[in-house]
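Got a structure for you, written out below as structure tokens; questions coming shortly.
For this depiction, one protein chain was excluded, whereas all remaining protein chains were kept in their positions.
This part shows subunit A:
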Amino acid sequence: MAHTDDEILAGLAEIVNEETGVETADVQLDKSFTDDLDIDSISMMTIVVNAEEKFDVRIPDEEVKNLVTVGDAVKYISSAQA
């Protein structure tokens, strides 16, 4: 069953909060993982792996560098699960 974009955003926000302590409310579509949320590359990998499990998708390593903003990640997950 596919998740809506809102559900993906909310789920990502929970993962980001769990892994990094960033408030869920700060995890918005236009926020950059590195520049706005101060998430390093290792934490990004833990977020990716958790997101893969939560949304039952595969995010290849070479795609991760393209996920600059939270919106990029939501969009990728949304299309990957379709």
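As a convention for this text, a contact is a pair of C-beta atoms (placed from the backbone, for glycine too) under 8 Å apart; a residue touches a chain by one contact, two chains touch by 3 or more; residues count from 1.
Operating definition for what follows: contacts and distances are computed from a predicted model.
**Student:** Assuming one chain is omitted from the figure, identify its UniProt name from "Chromate transporter", "2-oxoacid:acceptor oxidoreductase subunit alpha", "Sulfite reductase subunit C" or "3-oxoacyl-[acyl-carrier-protein] synthase II".
**Tutor:** Of "Chromate transporter", "2-oxoacid:acceptor oxidoreductase subunit alpha", "Sulfite reductase subunit C" or "3-oxoacyl-[acyl-carrier-protein] synthase II", the absent chain's UniProt record names it "3-oxoacyl-[acyl-carrier-protein] synthase II".
**Student:** Of A:Asp5, A:Asp35 or A:Glu53, which sits in contact with the chain we cannot see?
**Tutor:** A:Glu53
**Student:** For subunit A, enumerate the residues touching the unshown chain of the complex.
**Tutor:** Touching the missing chain: residues 18-21, 42, 45-46, 49, 52-53.
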